[in-house]
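The other protein chains are all here in position, but one chain of the complex has been omitted.
Moving on to chain A:
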């Protein structure tokens, strides 16, 4: 299904790209021919991924190390992209943390950290992305929210709040940026088989699968397909949408 011409000449940034959904999205964009800046917090975490992606013979993968919780570091990262490529066409705000806790036991520190990583980073990165994108006639911002953002989930009030916030940002910026031809959409994954799910007991896991119409957990690649579409001109008239990738969990 790979189309190396779909995003040829385009420059993308994917945060949280060292594993899980972010890594799959980065791979999808490289396969479609884009130059992709993969971002991660831990120096060296992208070494192996870069080798794999650059051996695909499609686009190009590059590493950027910074903490999305640090606004100054975000600015510096965009400065690097500006100097190297003078453009940005696609921003995927994927980096996120999930710390389950009954609300009575959730610390204020955990609330602040979740807000900074999952929500404030999206606001700050969008500030810089919009200016770089506007120079070249537009772009596509893709925010990762969650089925929990709209539906809620016991033990996940803090995470759900941050992801509901991402939906508000997505719809507001879609309106604010439309005249500049910058599209802003959100992807709401259901239960995807990543490290975030690994913590579940076998019983809970089976219960989750039973609630999915298509009878299986999603894969990171299931989410990547939608990202490539939203990044491309095939989605050129789509903005302000929150699209579920959940195998029929929420219909």
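By our rule, contacts are C-beta pairs under 8 Å (C-beta built on N, C-alpha and C of every residue); 3 or more make two chains touch, one makes a residue touch a chain; residues count from 1.
Just so it is clear, contacts and distances are computed from a predicted model.
Q: Name the omitted chain as UniProt records it, choosing among "GntR family transcriptional regulator", "Urea ABC transporter permease subunit UrtB", "Ribose import ATP-binding protein RbsA" or "Acyl carrier protein".
A: "Acyl carrier protein"
Q: Kindly state which of the options A:19, A:41, A:131 or A:205 is in contact with the chain not pictured.
A: A:131
Q: Out of A:3, A:41 or A:75, which touches the unshown chain?
A: If we include the chain that is not displayed, A:75 is the one touching it.
Q: From the list A:108, A:154, A:179 or A:195, which touches the chain that is not on show?
A: Final answer for the missing-chain contact: A:179.
Q: Of the residues in chain A, which ones touch the absent chain?
A: With respect to the unshown chain, the touching residues of chain A are 75, 78-79, 82, 86, 127-128, 130-132, 134-135, 179-180.
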